[in-house]
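With one protein chain withheld, the remaining protein chains of the complex are depicted in position.
Coming up: subunit A.
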Amino acid sequence: MARFVLLLVMVSVATFLLLELIPGDPVDGLLPEGATEEMRQQLIQLYGFDQSLVTRYVSWLGDLLHGDLGTSWQTRIPVATTIAERAPVSLELAVLAMALALAVAIPVGIYSAYRPGGIVDRIATFIASATLATPAFVLAIVLVWVFGVQLGWLPIVGWVPFSEDPFQHLRAVILPVISLAGGECVLFIRLLKGDMMATLQQDHVLSARARGLPTWRILVRHALRQSSFSLVTVSGVVIGRLIGGAVIVEMIFSIPGLGSLVVIAINNRDFITVQAIVLLSALIYLVLNSLVDLAYPLLDPRVRRATT
């Protein structure tokens, strides 16, 4: 816990210092053309650039704890408002991509481990190594080309909110979700297959077999749970990565999420927004990773006994 708090502090200091890294005076970027020296001084006062670094950090942190992430340098809208508008979109994409990746990876991983070298395993290995070698932006572009341009089945870009038209929304979401899920799915299959193959060699699986239990029951009830450790560990990381890291996919499909917001903000040199998103995604990442640690005892009674 102490370590978690320490990391939080370090992360917040680093994101705070991000603004200091920018070459040049941040005030210059804020001033309109031909601003007077007086306006300049006012702005310095307003944003507190005349105070020491520590004072500014403390007041920044104080605002942060009150949910105030600052006001965008570009749009003058509170950053928290913009983020609250866009976060659900990124969250939805992340959850759907995660669900898709797991829905494919769990059965494929189980079956590949059950019959290594079999047809499912061989096809999965082949597709996996191809997918692993395709960066998300290449995958997304190829998918757009095949399903959007050539076949014309799905929209190429654009975002339709669910409330407006649920069906079009679903169509708009398919390609981005597949692009996001692809690489993660391969990761899950590899992990699950490795663990599962180790579990299937154990005595209790043999004894379950000897008792004549049906194969699917052995695989799911007796082997899956103890083989899912790495999967759970990595899932936490992956969902954090998906929430904060769908930058490329959101840009390609022009989806109004947090990832595209970051790029827009960077292009506008609106670093206060960038800072807020980086901080937020790091927080999500840290919290999810800690939750994963807490989930271990639920999965494995041995850990539960050892800790209590």
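In the analysis below, a contact is a pair of C-beta atoms (placed from the backbone, for glycine too) under 8 Å apart; a residue touches a chain by one contact, two chains touch by 3 or more; residues count from 1.
In the analysis below, contacts and distances are computed from a predicted model.
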Problem set entry | Missing subunit (named according to UniProt) among the choices "Sarcosine oxidase subunit alpha", "succinate dehydrogenase", "Protein SCO1/2" or "Peptide ABC transporter permease" | "Peptide ABC transporter permease"
Problem set entry | Hidden partner chain, touching residue among A:L46, A:I77, A:A103 or A:A133 | A:A133
Seminar exercise, completed: Considering the complete complex, of A:L187, A:L219 or A:I255, the missing chain is touched by A:L187
For this session: Tell me where the left-out chain touches subunit A, residue by residue.
Result: 3, 6-7, 10-11, 14, 18-19, 21-23, 116-117, 129-138, 141-142, 144-145, 149, 179-180, 182-184, 186-187, 190-191, 194-195, 197-198, 201, 229-230, 233-234, 237-238, 240-249, 251-252, 262-263, 266-267, 271, 274-275, 277-278, 281-282, 285-286, 289
